[in-house]
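What follows is a single structure, written as structure tokens, with notes after it.
The complex appears here without one of its protein chains, the remainder shown in place.
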Amino acid sequence: MQQTQAIVLAMFGTTVEAALGALLAIRDAVRQAFPQTPVRLAFTSNQIRRIWNRRAADPAYLAAHPDIPAEILQVQGPLAAIANLQDRGYDTLIVQPTHIVPAEEFHDLRSYVNGLNSIRTLKPRWQPFKTIALGRPLLGAYSLKHTYADDILIVARALAEDAALARRHDAALVYMGHGNHYFPSGGLYLEFAARMRQLYPDVRTLIGTVEGFPSLEEIREDLHLHGLRRVLLKPFLVVAGDHARNDLAGPEEDSWQSILIRDGVEVIPVLTGLGEQPAIAGIFVNHIAEAAADAGLKLS
Amino acid sequence: MQQTQAIVLAMFGTTVEAALGALLAIRDAVRQAFPQTPVRLAFTSNQIRRIWNRRAADPAYLAAHPDIPAEILQVQGPLAAIANLQDRGYDTLIVQPTHIVPAEEFHDLRSYVNGLNSIRTLKPRWQPFKTIALGRPLLGAYSLKHTYADDILIVARALAEDAALARRHDAALVYMGHGNHYFPSGGLYLEFAARMRQLYPDVRTLIGTVEGFPSLEEIREDLHLHGLRRVLLKPFLVVAGDHARNDLAGPEEDSWQSILIRDGVEVIPVLTGLGEQPAIAGIFVNHIAEAAADAGLKLS
Amino acid sequence: MQQTQAIVLAMFGTTVEAALGALLAIRDAVRQAFPQTPVRLAFTSNQIRRIWNRRAADPAYLAAHPDIPAEILQVQGPLAAIANLQDRGYDTLIVQPTHIVPAEEFHDLRSYVNGLNSIRTLKPRWQPFKTIALGRPLLGAYSLKHTYADDILIVARALAEDAALARRHDAALVYMGHGNHYFPSGGLYLEFAARMRQLYPDVRTLIGTVEGFPSLEEIREDLHLHGLRRVLLKPFLVVAGDHARNDLAGPEEDSWQSILIRDGVEVIPVLTGLGEQPAIAGIFVNHIAEAAADAGLKLS
Partner (left out) sequence: MQQTQAIVLAMFGTTVEAALGALLAIRDAVRQAFPQTPVRLAFTSNQIRRIWNRRAADPAYLAAHPDIPAEILQVQGPLAAIANLQDRGYDTLIVQPTHIVPAEEFHDLRSYVNGLNSIRTLKPRWQPFKTIALGRPLLGAYSLKHTYADDILIVARALAEDAALARRHDAALVYMGHGNHYFPSGGLYLEFAARMRQLYPDVRTLIGTVEGFPSLEEIREDLHLHGLRRVLLKPFLVVAGDHARNDLAGPEEDSWQSILIRDGVEVIPVLTGLGEQPAIAGIFVNHIAEAAADAGLKLS
């Protein structure tokens, strides 16, 4: 019988070559977990896709970067990735975002999936899709079955190594999340930090975001209140790309590292994307398996 | 020209007679602001509606409660409230929830509105609705134009009197929100509390929720950390109904009041619903005006 | 266990008191077939509803027409009829149009039903509707299971009495359907007439429509071609209302009767609505039962 199931990994994407490893690591974990099922990458950012498409057409770039895989150079958005699978006979898809929280990017992706799932042909056998199941972000999404509280606990457990590293440095653990102005994701970040402090009470874990609430100000206030003078500074982002290199640990005076140093805090930056941590990639694998199971599918 | 605009106030509802005042106060503020526009109440809770419907059919109850208005006794859900207006020729509606955050109740109401707005007759003149505009909850909702940060600041400013009251008592100000397990509203509550502390720095404002994160535990920890021994305890709920009377300030040993007293904290409960505070009712009025304006309507 | 199923009969409506009988006859047949299930009437025509609403408020009219049932005087449109049932706890509805063909009115009604069925609450138990099933018009609608050809044959068989009456008069049988400009219903009428001629070969059955194709011209041409000089003229409409009384058999010179008489054809008008014929009312009953069965429901 022909395989008609496939997986689409919907990623924001990155233009930083060195940061691609985090995305490819998630892809590899998914391929290893479901070896019979094709896995396609899609980048949701139009701007990032255009940069890769330009690079793909630039012989000098290609010669200088022989290791960039073709699926990155030719990467498409989620709509084309899904439609091209459909055109080849894959009618049962799991679309798994690598988003952290259900905010703008997830909202938009869900609208794509809902739009495609709303197509109804007169005869069921001509349906373009039997189903497109949508996996949830790392910290969960509006699910009666898989609640945020559970998802947050799973992530907090998976980051034991971060707490251990901070402990070894006798440092607080400070994460930078992305945040946003339009979806109230702040509570997810703060609940995650609270859970970390509960699981690893000897390490003070704090989190702030680049956009929206909570900000670095809340972190500085807490460090001050608790008299903490050394922090492990780490992105709470799938890839350690632009935000990690500039906003978090860049040399500009308004990077978090610069600000904290001016506060008299010793900063140990750790520029690893969450996708590079196998325990986190494994959570995305689980979200795929659960989205499939919730849709009555079995992946192999 | 015939008036074809109307307003539906979608409220969770309450069965506590004494708490009805908060809902009627919002209604009155809306009627006063838009005197030419009919205003209908709808209760979204099926259970609460059924209790009122039973009471409406119970002569003993009616005799004992002559002051309950007919529109409470006969209250319908949002679908029937909207449809009966449509049947009478009102084709342009503003549905304003009195929810605090965009969580389950708002999600469901929005699905009602989206479903009704999706109706397309062949001829535009037979459209049941020209538009149904949906107002946003007190603390905002997914809006590019009216961001959470702005909405939270407006609410924090409107509650200056709460801060003043706490200050007069030399007490921390502790709010109980509702919270939920399925929508990440915790950040909105926490951002609101952070904003209160910023606006009124001499009063430590904290907030927890009945369901989900943040909980009373976070409050107790903070009170302990800051050595605070007296709190003004107030519902961050539109009506001071069951939650306020039982979970917040009830005599049971697991009420917030009981727990805080056992912690050695002096508790001053204030059982006022937010709807009873004119500044808050005024925000709902503004949300109606803005929902109308964003839909190109002018209410009068 | 509480009955939560109900039936809504969606009718265009009529303002002609004498024509109401056809609608009430369908209602009665439905009530008799499903005695445990509430049946509500809805009129889809805004103009007709408004006339009834005015009459309902006019004491002189009421005194002069004591026999008009309250459910006609207070009749609502389909949205309010559905929503008021939902508000009383009916979450499983069959909406049965009394339309003849799937044209504008059915398209619009289907959009209402689709819009309401699209409502999705977070928790399944708060869904306003478990399902709203939509029955098909007399001559069918886009169904893989119940094809037009089958539905047309059923109607042609049910109208044996019309053919018999024409035969007794030694007349051709000429029907006037409604027709429309926007949905290609002409083929349904013509297929119906072809099937009648096949079932009752000794009677030449022809059909035309008030709007669109086929028109009276096609009928006149056929009568001429076949040398037919006497016709039984009958509305192919649920009620013998305005169209029957004016366009079909009115005294104006452009009524079908007047035109045919000028052609030298003897005309025997029969002003009976299809709804008055029990065999036709029985088809609507069957369409309700089949819509319910196709939705996995059992009516009683």
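Before moving on, here are some points about what is shown:
Order of writing sets the labels: A, B and C. Residues in every chain begin at 1.
In the analysis below, a contact is a pair of C-beta atoms (placed from the backbone, for glycine too) under 8 Å apart; a residue touches a chain by one contact, two chains touch by 3 or more.
None of these values were measured; they are calculated from a predicted model.
Contact with the undisplayed chain is limited, among A:A83, A:A279 or A:L297, to A:A83. Taking the complete complex into account, C:G187 is the one of C:G21, C:G89 or C:G187 that touches the chain left out.
The chain omitted from view is touched by exactly one of C:G212, C:G241 or C:G275, namely C:G212.
Within the complete assembly, A:D108 is the residue of A:D108, A:E221 or A:E266 that touches the hidden chain. Remark: the omitted chain is touched by one listed residue; of C:Q3, C:Q74, C:T147 or C:N246 this is C:T147. For chain A, the residues in touch with the chain missing from this view are 46, 49, 76-77, 79-80, 82-84, 86-87, 104, 107-108, 111-112, 114-123, 126, 128, 182.
For chain C, the residues touching the chain absent from view are 101-102, 107, 142-144, 147-149, 181-191, 194, 212-214, 218, 225. One chain of the complex is left out; on chain B, the residues touching it are 122-123, 142, 144.
One rule holds in what follows: only the chains that are shown with their structure count from here on.
For the touching copies chain A and chain B, the fraction of interface residue numbers used by both exceeds half; the interface is of the same-residue type. With each centre defined as the average position of its C-alpha atoms, the distance from chain B to chain C rounds to 46 Å.
With centres taken as mean Cα positions, chain C sits 57 Å from chain A.
Taken residue by residue, chain B touches two or more other chains at 107, 182, whereas all remaining positions touch fewer.
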